[in-house]
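With one protein chain withheld, the remaining protein chains of the complex are depicted in position.
Order as written gives the chain letters A, B and C; numbering starts at 1 within each chain.
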Amino acid sequence: MATEVERKTDIGPPHYEKFLHPLVKENYGKWEYHETLAPGVLMHHGPAGDLYTVRVSSPRLVSINFLNNILDLADKYADGYLRFTSRNNVEFLLANKDNIEPLKKEISELGLLVGGTNNAISNIVHTQGWVHCHSAATDASGLVKSVMDELAEYFTSQKLPAKLRIAVACCLNMCGAVHASDIAILGVHRTPPKIDNATLPNLCEIPTTVASCPNNAIRPTSIEGKTTVKVDEDKCMYCGNCYTVCPAMPLADPLNDGVSIWVGGKICNARSEPMFTKLAIPYLPNNPPRWPEVTGAVKNIVEIYAANAKPYERVGEWINRIGWPKFFDLTGIEFTKYHLDDFRHAGTTYRRSLHNRY
Amino acid sequence: MATEVERKTDIGPPHYEKFLHPLVKENYGKWEYHETLAPGVLMHHGPAGDLYTVRVSSPRLVSINFLNNILDLADKYADGYLRFTSRNNVEFLLANKDNIEPLKKEISELGLLVGGTNNAISNIVHTQGWVHCHSAATDASGLVKSVMDELAEYFTSQKLPAKLRIAVACCLNMCGAVHASDIAILGVHRTPPKIDNATLPNLCEIPTTVASCPNNAIRPTSIEGKTTVKVDEDKCMYCGNCYTVCPAMPLADPLNDGVSIWVGGKICNARSEPMFTKLAIPYLPNNPPRWPEVTGAVKNIVEIYAANAKPYERVGEWINRIGWPKFFDLTGIEFTKYHLDDFRHAGTTYRRSLHNRY
Amino acid sequence: MADDLKTPLLDELEKGPWPSFVKDIKSLAGKKEMAKDLLRQLEKSYEDKRGYWKHGGLVGVMGYGGGVIGRYSALPEEFPGVSHFHTLRINQTSGWFYTADALREILNIWEEHGSGLLNVHGSTGDLVLLGTRTEELEPTFRALTEKGWDLGGSGSDLRTPSCCVGPGRCEYACYDTLSLAYNLTHAYQDELHRPMFNYKYKIKMSGCPNDCTAAIARSDMGIIGIWKDDIQVKPDAVAEYVDSGLDVQGLVVENCPTGCIELDGNEIKIDNSNCVKCMHCINVMPKALSPGKERGAAITLGAKAPIVEGALFGSVIIPFMKLEEPFEEVHDLIERIWEFWDEHGTNRERIGEFIERVSLATFLEGIGEKPLPQMIKAPRDNPYVFYEEYYAEEGEGEK
Partner (left out) sequence: MADDLKTPLLDELEKGPWPSFVKDIKSLAGKKEMAKDLLRQLEKSYEDKRGYWKHGGLVGVMGYGGGVIGRYSALPEEFPGVSHFHTLRINQTSGWFYTADALREILNIWEEHGSGLLNVHGSTGDLVLLGTRTEELEPTFRALTEKGWDLGGSGSDLRTPSCCVGPGRCEYACYDTLSLAYNLTHAYQDELHRPMFNYKYKIKMSGCPNDCTAAIARSDMGIIGIWKDDIQVKPDAVAEYVDSGLDVQGLVVENCPTGCIELDGNEIKIDNSNCVKCMHCINVMPKALSPGKERGAAITLGAKAPIVEGALFGSVIIPFMKLEEPFEEVHDLIERIWEFWDEHGTNRERIGEFIERVSLATFLEGIGEKPLPQMIKAPRDNPYVFYEEYYAEEGEGEK
């Protein structure tokens, strides 16, 4: 460590103006309209001139090598300016329309895809999985890669009825968008935490651990004179909140961990109000490296949706129009007791009218 | 008691066929369509001929004199056949169209009204009130009389956008249709039960009484050596369930009992699904014999609805179209903290989207 | 009118166009001390703004646990005429059809044994005889049964089932409500008269989704007519409506909740696979449209007023059942439901609250029905699934 300079703290992020393309600065707040020139290519019109955006896929988990390549392209075609989107795509911001095609060519040479705009499947919002998180019931990056390999044509085209947003989370903490996505893939545990009685008394505060369980499944107990906890297995619904609070209660279980599939959520207010994602498939096995059951299930839903929904109809809006019985019918997904809600507001999900399709 | 005949039990009600007009029997299950000939007058067409129904108001709480008059008219004009409706109106069933007018004339001479069909305000579903129930926070029959005097023109005409169903209940037990009516009038207590410590220990089982409270406001306590209960006034929301279980905990309180007004419920599945009635006015005073504040409030809502709703739009459907902010605006009803739900599913009533009108 | 009856407040309620219950009670005040003291006590209630009835006691007729609501004045010295003022709930007929003669027999009995006041009808559907003394209960009951009338329910029993006019006068009826109501009331006499349930159990039957008995809101078990196939359309009659100037586009097509009707000139096309059987189009054009031919009922469970967990609408347990005499399938279902509720429900827990407590899945398992997507608005949105199958080292298992 070289010369001792004063250590800075609480400086916050740099001011964004430093990073705005001159054309963005001039048009700032004055944009008039936009057009989608091609999948992944937007034109925003403003009084100071048109800005061209080229949107590029990213695995999100990237190396400095990946980014250096991207930055070089930004220098070459976008005056050194770029941004990332809220779904982790890269966006090159071009003042010069003529740069679009050469840029696209080089992107493609890097093995990346241009797309994700308009009625496409954009990048998957996802999480850490086995790459970094202690809590994961499945891997996130591998699932995303497997699913997007199947669905890449929907990223590079805009042929779906509407935007289709997918999310992956590796445990019930749902770090991301699982609870409000058109399709969501969620890692699940299916067996109660395994208590490590040797370490628990040292690692965990008993009252906090007991209190962490939403279903009161955890009780203090004493083993060989030391206070630890036990779990009432009938009451446990594998949420993992105890494990977050107490490391000595891991839920990982290679035989039983796996993936559930959810559908019909949305975030934007366009047409319908935001909707939660609802359970479609309670359990599919973890089958790395390619999770064929999961990719197959997701692709099936996407294709049935694509064939049946009306323009501008998001997955949830489509299901609301045709009804859930028809959704299960069309997709061939089995309806089970697990689909029946039994949590806090379960009663509000019961069909309390005669409005039904047969 | 005259000669001893064997006492019958469990005979059930008589068979309905005995009471069916011959024309009803012939057309039974074969009716083809109906028409409303005039307010309160229906024609049902069947293969065996047309049946004419004349619907007549009833206060429901009636004397044998009232009914004897009705029965005489049934004999005279309806071959002795009549029925009552699920909203307590009287229906004369006529095979002869020519009897309609003379019957209507005699009905009117009895001081009764013909109407209640189609887009009318039909009879009010109501309860016992101070006439018979120990639990009442207000009177039912007097409220109904007062309100219907104001609204009689809507019973005898069909000029509303749609059917409008009113219910009255004299306490939170809601014996009737309060929770699913276009407009509902509900008697409310606003102070906790007054405990009669002298009689409670003899009259009530303590554990049952304690358990009866949905909010755990009741605790056992001891006064002069006898076990009785006390109420945590902060937790009591005046539901009266304890009083149902334990007579020594009356809630009646002349200074504070009164009436709340609710709107927007419906039962039928036509167009929209059934809807619960929602709070409009948290409290109006008991002001017998005419409850002017209540009749005024109800009339105001009816008139604003009549002026603003579209054809076939029930009160709740109308409010859903225009939004609650507009409802409060148009009716001039004050929006208060009491309108914000704070019971079990309160969170599901919060506005969880940007869909709003300003 | 007795001249010692001073009711200035109640007198106000004799005015106005709506029929007056006060006038009507007064019409009896000359011959019935009960009617007179009822008015006096009510006048005092109107003055003091509170009721004067005591919590009812246990009164009834021999061998029955229900059908009578005990009621005593809190001021028996002041109003001796209503010191006892019990009601009897009489089973109405299916669809509230009567003949004048039959009703007169009841009125005569009531003139002799009671106050001469009635509710026609009570909110549950009974013919309510309002006000008599304890010692009159048994004689009244005997007189009634002699004429063929029996008591209805009260307390923790099956309450008097009630039904809409149905096939008796309605072209929409998808099953015979009158017959089923009669059948069930007779089949379950014991359950009706001897309270042995956890709490009350109400059955209401409506012949179609218009639900004119409010079954979805006011009955623990609603049996509501429905059809499965296509709405029947009479094209000529549609054309007539259009020609007669009915705004079919605005009033029918645009009000269809699923937008599944199309109007093309004076023809309509219905996408029945998307029709949710709401009845609206049929209601507006009864001459042209009617329910399909494959008819039956949906069965809902759990409607109730708000005490204590909040009001509930019924929830669909059987999306579709054919309903034909002798209705064995309904009996079978009812008995499975009662058995499970009886075994696992708690005191004062209505079936709707029971289902919410044990969960719909458990309830269905308990009564032996399969889960169907028609039973819900939407699948769960929370991930708290109690998975029951799992893999153990040795192979597959079930908890």
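The criterion applied here is as follows: a contact is a pair of C-beta atoms (placed from the backbone, for glycine too) under 8 Å apart; a residue touches a chain by one contact, two chains touch by 3 or more.
None of the values given here were measured: they were computed from a predicted structure.
In the whole complex the chain that is left out makes contact with A, B, C.
From the options B:T36, B:N68, B:T191 or B:N287, the residue with contact to the unseen chain in the full assembly is B:T191. Along subunit B, the points of touch with the absent chain fall at residues 172, 174, 179, 186, 188, 190-191, 214, 233-234, 237-239, 255-256, 260, 264-265, 276-280, 282-283, 321-328, 335-344, 346-358. Touching residues on subunit A toward the chain that is not drawn are 1, 5, 7-16, 18-20, 24, 28-29, 31-34, 44, 51, 53, 57-68, 71-72, 74-75, 80-86, 88, 93, 111-113, 125-127, 129-136, 139, 141-142, 144-146, 148-149, 152, 155, 172-180, 208, 212, 214, 239-241, 243-244, 247, 252-254, 257, 267-272, 274, 276, 286, 288-290, 311-312, 343-345. Contact between subunit C and the unshown chain involves residues 306, 310-311, 381-384.
Heads up, the rule we're going with is that only the chains that are shown with their structure count from here on.
Distance from the subunit A centre to the subunit B centre is 50 Å, each centre being the mean of its Cα atoms. Shared contact sites, meaning residues of subunit C that touch two or more other chains, fall at 209, 211, 216, 257, 276-278, 313. Taken residue by residue, subunit A touches two or more other chains at 347-348, 352-355, whereas all remaining positions touch fewer.
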